[in-house]
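The complex appears here without one of its protein chains, the remainder shown in place.
All chains are identified by letter, namely A and B, in their written order; residue positions are counted from 1 within each chain.
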Amino acid sequence: MNKIAFGQYYHTDSFIHRLDPRTKIISLILMMVFIFVIPKDQFYALGFAILLLLTVIVLTKVPLIKYIKSLKQIAYLLIFSFFFQALFNKSGETFPPIAQNLSIANIAIGVVLLALYLVFRKHLPFKLLWLLLIIVAIIYIFQYPLIGKTIKPYQLVIYKGGVVTGFFIIVRIMLLIVYSSILTLTTKPTDLNNALEWLMKPLEWIKIPTSVLAMMISISLRFIPTLFLETERILKAQASRGVDFKEGRVKEKITQIISLLIPMFIISFKRAFDLADAMEARGYIPGAKRTKLALLKFRLWDYGVLVFSLGIVIGLIVLRVNHAI
Amino acid sequence: MSIEFRNVTFGYTKEIEVLKDFNLKIEDGQMVSIIGHNGSGKSTIAKLIVGLVEANSGSVLIDGVELSPENIDEYRLKMGIIFQNPDNQFVGVTVKDDIAFGLENHNVPRDEMIKKVNRYAELVGMEEFLETNPENLSGGQKQRVAIAGVLAMETEIIIFDEATSMLDPRGTKEIIETIKSLKKNENKTIIMITHNLEEVVFSDRVIVLNDGKIALDGTPREVLSRRQILEESGLAVIDSIQLISEIEQSCLPNKEALVEALWELTFAM
Partner (left out) sequence: MGINFRDVSFRYNKKSPKPTLDNINLDINEKGEFITILGHTGSGKSTLVQHMNALLLPDFGEVEIFGKHITRKYKDKLKDIRKKVGLVFQFPEYQLFEESVLKDVMFGPKNFGLSEEEAKVKAIEACRQVGLSEDLWDRSPFTLSGGQMRRVAIAGILASEPDILILDEPTVGLDPVGKKELLNLLEDIRTQTGKTIIIISHDMNVVAKHATRVIVLNDGKVVYNGPKLPLFSDLERLASFNLDLPDSARIALKLKEKGLIAFDDLPLSLEELRKHLDLNPKGDSHE
């Protein structure tokens, strides 16, 4: 049976791995605050955050490529945000304007280049670099009408303020994502769940059943790999009956999806009933007091990390309030 | 702990009554096998004992006290049940967590919990798998974890509700061996529900259910020799029993020796 690695957790023994999960969650929140409190043009503060991030990444002993992967998801969003800011945020001085002359010819070429990119994306390594290259190429080509007359001349004006803001926005987003990845790469899902349960305990004062919610999450975590296996099984069983997801009109596709969903529902319902019986028979009463095997314990390092994280946030706020930055 | 059913009538729906005026008494410390075809009511008996369902009429008594919604939580502390589907009763993310689940519910202090988890994991031979996730375990291994979980709660009644029917022969053998050693080493009331005749040979008492009624009730040897009733109750007669019955009715010269050898074989299984 093939073993399934669940979620993003990457197993290694590192300083960060050994920290209490509560420490990591609280530090993450504090780092998020830090990143957003950095004023819009303070490169030194941003540089500090980046340096700190790189230090923590090294401490996690997780291969860099895992972090890069997490950024890949939002790469297109980042590029779009940057260009949006660079082109439309009119603040500060401007770079020398680039005179552009749009003509039917060069617009057509631009469209063709983009279309080619979309089509051949799958086969290209370093997709993002290619996209950036194409954008730069288009900007360059748009300067010259090439064939025929210029139909619209205009000045491409890029404001320095816009570029800086764009840069800050994308760096902030990247920092957030990588810091979050640090949490999920170094903490087992069950530890996260236990930490969240502890952190949400105060909510019980306003009648929110945190222990029941935590149990629900724990059971979901337990069954996700099982569900994957069962989905695969149902897919294979229906494939043996001729289901082919690659073909079929809309009506057939709906039946194909139903042939997957209904069995999954039924298996899940039966499981829910059986599980409820088993849990009840073993004395589980939702909301009742119960002891726990898992024990979260703060150690010296945890206090150290927490104090440090709190310290830099407070330091930054103080600097801002005093208009030092 | 003794268990008694007094005139119990029960049906999952109004139309079909699975048990009607059912009476049964199981003494403390007995090991009883309840066998019958699918739908004969055997699993229902298990559910009635642990209070997962309530009788329509009549009463279920534990140590002479009638079970009711008021006292079921208290009595559940003394009962453990292992169900059929190895996956659908495995609650914990790891073996260790699952064995501890019942102990957590019973508010056992943490130090004691750790000791018990280790002790009972070792008892069922799963001590090397304490940190393993269930999807990396076989059916037999998952059932052994379920047994450890019930043993850890140190209950007085243990019920095996078709615990082997979804397992392959190796898994079944593991479970049967575990139950056998349980019987030898502990003094608990053990109820084994199954539809395989081979599994009942080491019980103290065998009860055959047919359509909600007791068709046979006696020692394994007494029950297994009633081939016709067993067949009428929808049970497959094992080869050795089949032969015993045929040889006894034949005129073979050495039939006593043959029959004795076959009985010996049946109980050695």
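For the reader, a short list of remarks on this structure follows.
Quick note on the criterion: contacts are C-beta pairs under 8 Å (C-beta built on N, C-alpha and C of every residue); 3 or more make two chains touch, one makes a residue touch a chain.
Owing to the predicted nature of the structure, the values given are computational and were not obtained by experimental measurement.
Contact with the chain that does not appear here is found for just one residue of B:112, B:168 or B:222, B:168.
Interface note for the absent chain: among A:236, A:253 or A:299, the touching residue is A:236.
Residues of chain B that touch the chain left out of view are 37-39, 138, 165-166, 168-171, 195-197, 234-236, 238-240, 242-243, 245-247, 249-250, 252, 254, 257-258, 261-262, 265. Along chain A, the points of touch with the absent chain fall at residues 1-3, 233-234, 236-244, 255, 258-259, 261-263, 266-267.
Everything below uses one rule, namely that only the chains that are shown with their structure count from here on.
Touching chain B in their complex are the following residues of chain A: 1, 3-4, 6, 189-190, 218-219, 221-222, 225-226, 229, 270-271, 274-275, 277-285, 288-295. Interface residues of chain B facing chain A in the complex, by the touch rule stated above, are 47, 50, 52, 73, 76-77, 79-81, 83, 85, 87-93, 96-97, 100-110, 113-114, 117, 133-136, 149-150, 153.
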